[in-house]
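Here the structure is laid out as structure tokens; the discussion comes afterwards.
Every protein chain of the complex appears in place save one, which is left out.
Presenting chain A:
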Amino acid sequence: MTIHEAPAYPMARASGCPFDPPPKLRELQDEAPLVEVQIFGRPAWLVTRYAEQRKLLADPRLSADVTTSGYPSPTGTPPKSDGGVGIGFILMDDPEHARLRRMVTAPFMIKRVEAMRPGVQKIVDGLIDDLLAGPKPVDLMEAFALPVPSLVICQLLGVPYADHDFFQQNSKQLIKMTATQEQRATAHGNLAAYLDNLVGEKLDNPGDDLLSGLTERIKTGELTRQDAAGIGVLLLLAGHETTANMIALGTLALLEHPEQLAVLRETDDPKLVAGAVEELLRYLNITHNGRRRAVLEDIELDGQVLKAGDGVIFPNDIGNRDPEVFPDPDVLDLQRDARRHVAFGFGVHQCLGQPLARMELQVVYSTLYRRIPTLRRAAELDEIPFKHEGAVYGVHSLPVTW
């Protein structure tokens, strides 16, 4: 690969279009399915189209391990491998990835997640009661979008919700692309120490929660305490930050598309609600920094050769706006069939918590706008701070009133 004239990734969104991918990505998608970009001055492949994204993300000749030669790190600095607590199996390859992942898949299976639905509905209803009884305008992110998934994941993992300020702040710092390596390392260290301590407590006094389940694996020697803490960091982080951003950004997108909001407000059909969640996932793509991989052995595709040691980036925001798969891709249409989207990724690393995320979003989207039908923005759109610098996109705050 040559890097001269290759465009730099990531690209900026167009001003005034906070829900759309950067226009440059559309241009590159029109050009070719595989294009060369540069990231921190180093070359990498950008996979622009849906079909090629799925094909390559399912290909075991690509590695998700950040220490593989050529891995296109989103922060430009190679991660420190100090042998300490990691962030779980998300940055590992099979077979170790599969071994660890399978230790925590059971709580996320469909029937277990469905059994949690009444509890989530209760949490959502309680928070809406508080909103309606409290002052307005209010920041929906702080008062609703963050608490819902934080309460749910705390319960599932066995993390005390009272510590939410601590883990929310450190999580935010850890995924802030503009933070220094030291700042991210400190945030990660704080979370790792916190989870390690919790795992230690549960080793002595296990409860009925996911972390306690992991301590059983430590006792049988299947899992180290460090790996257990790493999985805890991953699930706590991924379990609250992503869903919170989908709730707030999704609400803002719906407020900007009142005819679509009306579809949700006026239905009691769970299938329509489920379909609306898929379309919002397709349309919003909060993980807007692309999946990253490194090539382990040469791969030929579409007349190009991805060589061993090349970096590959999969921007799902433009993959999910591929007109070959989703007609009129830039239109938010809650009644389209969007179920094939790659918002949760594709391949063996596809989001572990997706059934839980879907269920939480179904409960939220089918409840919030029905109970507060006059919900509206309490600030101009251009005054709302978007998380352009975050690994997870969304809004820092969303002032609303009714």
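In this text, a contact is a pair of C-beta atoms (placed from the backbone, for glycine too) under 8 Å apart; a residue touches a chain by one contact, two chains touch by 3 or more; residues count from 1.
One rule holds for everything that comes next: contacts and distances are computed from a predicted model.
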Chain not displayed: protein name in its UniProt record ("Ferredoxin", "Branched-chain amino acid ABC transporter permease", "Fe-S cluster assembly protein SufB" or "Aldehyde oxidase"): "Ferredoxin"
Option touching the unshown chain, where A:W45, A:Y71, A:F108 or A:Y365 are the choices: A:F108
Touch criterion as defined above, residue of A:P72, A:P315, A:P355 or A:G390 at the omitted chain: A:P355
Touching residues (missing chain, whole complex) on chain A: 58, 98, 101-103, 105-106, 108-111, 113, 339-340, 344-348, 350-352, 354-355, 358
